[in-house]
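With one protein chain removed, the remaining protein chains of the complex are shown where they sit.
Chain IDs A, B and C follow the sequence of writing; residue 1 opens each chain.
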Amino acid sequence: MRLKLGMVGGGQGAFIGGLHRIAARLDGQWELVAGALSSDPIRAVLSAHTLGIAAERSYASYAAMATAEAARADGIDAVAIVTPNHLHAPVATAFLHAGIPVICDKPMTRTAAEAEALAALVAETGVPFILTQTYTGYAMVREARALVARGAIGPVRHVQVEYLQDWLASPVEATGQKQALWRTDPAMSGDGGCIADIGTHALNLATFVSGLAPVAVLADLTAFGPGRRLDDNAAVMLRFDQGAKGMIWATQIAPGTKNALRLRIVGAAGGLSWDQEHPDDLSFTPLGEPTRLLRRGGETVLTPSRTPAGHPEGYLDAFATLYADAAQAVRAYRSRQAGDLPADLPGSAEGVSGMRFVAACVASSRKGGVWVDLDGQSCRAGAA
Amino acid sequence: MRLKLGMVGGGQGAFIGGLHRIAARLDGQWELVAGALSSDPIRAVLSAHTLGIAAERSYASYAAMATAEAARADGIDAVAIVTPNHLHAPVATAFLHAGIPVICDKPMTRTAAEAEALAALVAETGVPFILTQTYTGYAMVREARALVARGAIGPVRHVQVEYLQDWLASPVEATGQKQALWRTDPAMSGDGGCIADIGTHALNLATFVSGLAPVAVLADLTAFGPGRRLDDNAAVMLRFDQGAKGMIWATQIAPGTKNALRLRIVGAAGGLSWDQEHPDDLSFTPLGEPTRLLRRGGETVLTPSRTPAGHPEGYLDAFATLYADAAQAVRAYRSRQAGDLPADLPGSAEGVSGMRFVAACVASSRKGGVWVDLDGQSCRAGAA
Amino acid sequence: MRLKLGMVGGGQGAFIGGLHRIAARLDGQWELVAGALSSDPIRAVLSAHTLGIAAERSYASYAAMATAEAARADGIDAVAIVTPNHLHAPVATAFLHAGIPVICDKPMTRTAAEAEALAALVAETGVPFILTQTYTGYAMVREARALVARGAIGPVRHVQVEYLQDWLASPVEATGQKQALWRTDPAMSGDGGCIADIGTHALNLATFVSGLAPVAVLADLTAFGPGRRLDDNAAVMLRFDQGAKGMIWATQIAPGTKNALRLRIVGAAGGLSWDQEHPDDLSFTPLGEPTRLLRRGGETVLTPSRTPAGHPEGYLDAFATLYADAAQAVRAYRSRQAGDLPADLPGSAEGVSGMRFVAACVASSRKGGVWVDLDGQSCRAGAA
Partner (left out) sequence: MRLKLGMVGGGQGAFIGGLHRIAARLDGQWELVAGALSSDPIRAVLSAHTLGIAAERSYASYAAMATAEAARADGIDAVAIVTPNHLHAPVATAFLHAGIPVICDKPMTRTAAEAEALAALVAETGVPFILTQTYTGYAMVREARALVARGAIGPVRHVQVEYLQDWLASPVEATGQKQALWRTDPAMSGDGGCIADIGTHALNLATFVSGLAPVAVLADLTAFGPGRRLDDNAAVMLRFDQGAKGMIWATQIAPGTKNALRLRIVGAAGGLSWDQEHPDDLSFTPLGEPTRLLRRGGETVLTPSRTPAGHPEGYLDAFATLYADAAQAVRAYRSRQAGDLPADLPGSAEGVSGMRFVAACVASSRKGGVWVDLDGQSCRAGAA
């Protein structure tokens, strides 16, 4: 049977909510039955109607929704939170308290402290919390992770991530463009601009595939847009556990780049390269041998996916894979099974890691570009 | 409101039916409510149950389904036909007679004569008939078509299409692999092997984007697989109307290729190149200027799509776009509006064209590689 | 010691002669000491002076040069012929009669008959005749040839070559551009335009790497340029010995393409792909395994070259490799050793093959696109 999904945020005019709905629908495991789709009551009602949500399950507030749905025999199996970032924490808290699993858009919260508190609540309640770090849903990202995990490239030495966009190359916030407005406003986005918006994806991809955790960062965050208050270009150095090094270049001002997230991992016995804009291809080089092009669905590739090799997997497939895994997690929870998330599914730990990374980068940059540990404290130069 | 979809074929163990269901679900415009999912009654019932189809709407035969659904007040709005090819014609005929729109997997039928008869029935009944030539659903294929239509490359001079796969490079039919078995069996596939299975896609892509129609073909069809009875490698020359020339190379025995469908169009004032395996990119060169990389969602690109530039559109998105257009066509039909399909949506004309192309190629090749017109008749050498 | 080179053609204002001189100089094995550089006596003298050729070895005619150099104790070791095509045969004949090895720019002659006569003379005299089919000088082309020869891809099934340029996309001959003028003039170029100018390279590459010989061709040659008298777009089908098939698309009107010569070979046990514009890379797929990127100088690659992997080999390197091989052939000849050319060095056989190919394509196309054998005679359809 289909699982019942509720949604907070994502009413008419919103962006990411629509993609969540497609992702939820794609495999036919979820049905949208309830929502608090907008803080604007008229818009909430209209949006619910358009989406086929029954009138009595269109709520005026997320709090009312959490209470009511928890009380229904046919209450929702999970809620998707697709609000602006600063609401993630209170909304998630309400639903976790109500025992309802949460599927939360990234970043987890506005601050690292909120993230840590929320993670503690997740641990305490045992209710599934899923963070939609979408790029981990691509089959070849998972294949890369599996290759590293089984030692195909040996111990990791260096991790290089770049994430390039160009939509803030000109001062679009001055034109009133909404996405730009809130993303460049510290009051709404917190202390990190580009480093929070996409730098967190870069870090997540690095750690997801490499299996490493960062121990220190050094960041040089710059706001190149005239009058811009948050960084739009981030240069970051990393030191991982086990002695590995890394670099992240995240920028939203690089003309000609759209969503150019690329990962390269250097291991002692081989290397990997993956590019989000051509996600079916994974370049793998065993040391001393020619580079092999591994293709989703192709020879030697074990990660399952929906279409055969050569029939491209898109962003929405990757997104849907997270919803499929979320369904598995929720079903296990509903059947009272013990409760880790599926191994590849990001949750609260990944969320906390991302928020601490942003805070540390901001701290490092404000101090002029010094090494800080993941608590944002300066650490002995070279100690990491 | 969602449209109600029925399905013929696509039970457990089938392949393409599952992709149709995802495509139908993706935009939330269709709901699967009825089916004759298998000729095996047990499998039909089990499949229907798994898919959430009510027991009374799981039919033992397509004929029963057409009659019953036409009689219901809440009958299906359209039927998706995902059976083996030889059933396309009789199933479609039954539903068209019942006044139920048809969404038919390609190729349209087993023979050109069947296709022509079916097209006549479509014209006579006025009931929508949609052919899922999936690749026409990609945004950048539609963008390419629009560019040609508005004269961006001037009159078309040459159209080059290649469609390369490798899954028949070894004699897999000897291992009992089912897809290979029926595709290499003339009794089940008709006279064309590779030329029918993927050559038709190549032709469809060529005509869809160029706006041209073929007037003569010359084909050299070869079965390289030992003991193979149908072609697995097709070399085709084309002459289009308006004096344009073309070539198609379609093969299923090229190691290292998965679904490498590539189109290049040479115009008097510019050129285009598109590759299905990297569908978001379209290379466009105005004569005498540097090549431009047009990207889905990017600058100057007008064709709408679901995700922003850099968030890859996949095969399932393209498929879903056909179902979205089909929904539009069916809604127009239901509201008794006059009835052409949306301009970009393939229908019976495209189906007939493909079947005549296959027949002509087979005729040409059997005659030793001579020019034939689209009726398969030898035409004066060089006349076209 | 350096070998002494003479040159016929290549005076001021000429194009290909300068590239021959660079190629000859690059490895330091040749020294230019004599020339009949131009039919214009003033230009001949000035060109010789500029190139440091002694005044007494600057000749007014190739005939005088052949006689005089043959008579000198320090006469040239070889002559490079870089004249317009119609002079290749008489010039080469003169030097072969004088016992002087010939390095001849392609195509070998203006007609197939001339080529055959010249090849007979080469056989009769035993004097080395080298044809500069430049693309065979690339290391990875030779590597590809070696891979095929040692069975890495099994028996060849299909050979696909495309050679795309755009410099004739507009009617540049109308502007008086010299290269365009003579290449579109049957009086100067013979019966083939694009098919002779670049189609011969395509064929040569196909046969050089595959080891196959063509047995029949079918061509559709078109002149798209308004008023143009020779083909600028050539579609060709081939049947090779041993049952292999092939296609060539050669065009000089494809906007955005400069010198896009690409070869793909489909074998029963693997495939190869090579692109002249990125010549250091060779894609190799053993059947059932991931594609490997073989790189010049890299792992498993045996063909020698001048620079390490990653330091690109250019067109002039490839050209110079032919001159290095020519030096080896000439030294062997001078030392009276028995006399086949180095195995990878094109000679008169390749030249004859190219000229017969052009003649056959022209014959096929004039007959309306029918199969002809390599004598240009129609052959039983499908017989090949």
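Criterion: a residue touches a chain if its C-beta (ideal position, glycine included) is under 8 Å from a C-beta of that chain, and two chains touch if they have at least 3 such contacts.
Bear in mind that the values here come from a model prediction, so they are computed numbers and not experimental data.
*Asks:* For the chain left out of this view, which of A:Ser39, A:Ser283 or A:Gln328 touches it?
*Replies:* Residue touching the absent chain, from the options given: A:Ser283.
*Asks:* For the chain not shown, which residue from A:Arg2, A:Arg43, A:His86 or A:Lys245 touches it across the whole complex?
*Replies:* Of all options in A:Arg2, A:Arg43, A:His86 or A:Lys245, contact with the hidden chain holds for A:Lys245.
*Asks:* From the list C:Gln12, C:Ser39, C:Thr307 or C:Ser378, pick the residue that touches the absent chain.
*Replies:* Of these options, the touching residue for the absent chain is C:Thr307.
*Asks:* Which listed residue, B:Arg21, B:Arg142, B:Lys245 or B:Arg295, touches the chain dropped from view?
*Replies:* B:Arg295
*Asks:* When the complex is taken as a whole, what residues of subunit B touch the one chain not shown?
*Replies:* Touch with the absent chain occurs at residues 284, 288-295, 298-300.
*Asks:* Using the touch rule from the top, list residues of subunit C that touch the missing partner.
*Replies:* Looking at subunit C, the ones touching the missing chain are residues 1-2, 19, 21-22, 25-28, 51-52, 165, 257-260, 276-280, 295, 297-298, 306-317.
*Asks:* Just checking the interface: what residues of subunit A touch the absent partner chain?
*Replies:* 153, 157-158, 160, 162, 166, 169-170, 218, 220, 222, 224, 233, 235, 237, 239, 245-247, 249, 251, 253-257, 264, 266-271, 273, 283, 285-288, 291, 365, 367-371, 380-383
The rule is short, and it goes like this: only the chains that are shown with their structure count from here on.
*Asks:* At what distance in angstrom does the C-alpha mean of subunit B lie from that of subunit A?
*Replies:* Centres of subunit A and subunit B (C-alpha means) sit 36 Å apart.
*Asks:* Between subunit B and subunit C, what distance separates the C-alpha centroids? Give it in angstrom.
*Replies:* 43
*Asks:* What parts of subunit C, by residue number, touch at least two of the other chains?
*Replies:* 288, 291
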